[in-house]
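Missing here: one protein chain of the complex. Every other protein chain is in place.
Now for subunit A:
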Amino acid sequence: MTGPGTGTGPAPAGWRPALSSAVSLRHDRVRDADLLLLPERVVVLRGSAAKILRLCDGDRDLDAIVAELRSRFPGAPVAEDVPAFLDRMRGEGWVR
């Protein structure tokens, strides 16, 4: 079986999240919304999801993403919420 698989189990040590190659993150000017575009579906991103995903460039590790967001959004619970969100994205196979 050669399916690419979605990320299950704990995130790998030193994980540097990046968008899956199947996924395109775009701002939709017509609807003023951020979208994840996939082969057969469109996901409308809410809240700060797109801001987090734009930092998933394969260079930053999880700590760097959290630090960047903490500096942009002082007081927001980024240390708890962001790793949990990215884990869910990994579970969906949209972030690897």
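In the analysis below, a contact is a pair of C-beta atoms (placed from the backbone, for glycine too) under 8 Å apart; a residue touches a chain by one contact, two chains touch by 3 or more; residues count from 1.
Following the convention adopted for this analysis, contacts and distances are computed from a predicted model.
Engineer: Tell me the UniProt protein name of the chain this structure doesn't show, selecting from "PqqA peptide cyclase", "Fe-S cluster assembly ATPase SufC", "Nucleoside ABC transporter membrane protein" or "General L-amino acid-binding periplasmic protein AapJ".
Structural biologist: "PqqA peptide cyclase"
Engineer: Give the residue, chosen from A:P10, A:P39 or A:P77, that touches the chain omitted from the document.
Structural biologist: Result: among the candidates, A:P39 touches the missing chain.
Engineer: What subunit A residues would touch the chain not displayed?
Structural biologist: Residues of subunit A in touch with the missing chain: 1-6, 8, 21-22, 24, 26, 28-31, 35, 37-40, 42.
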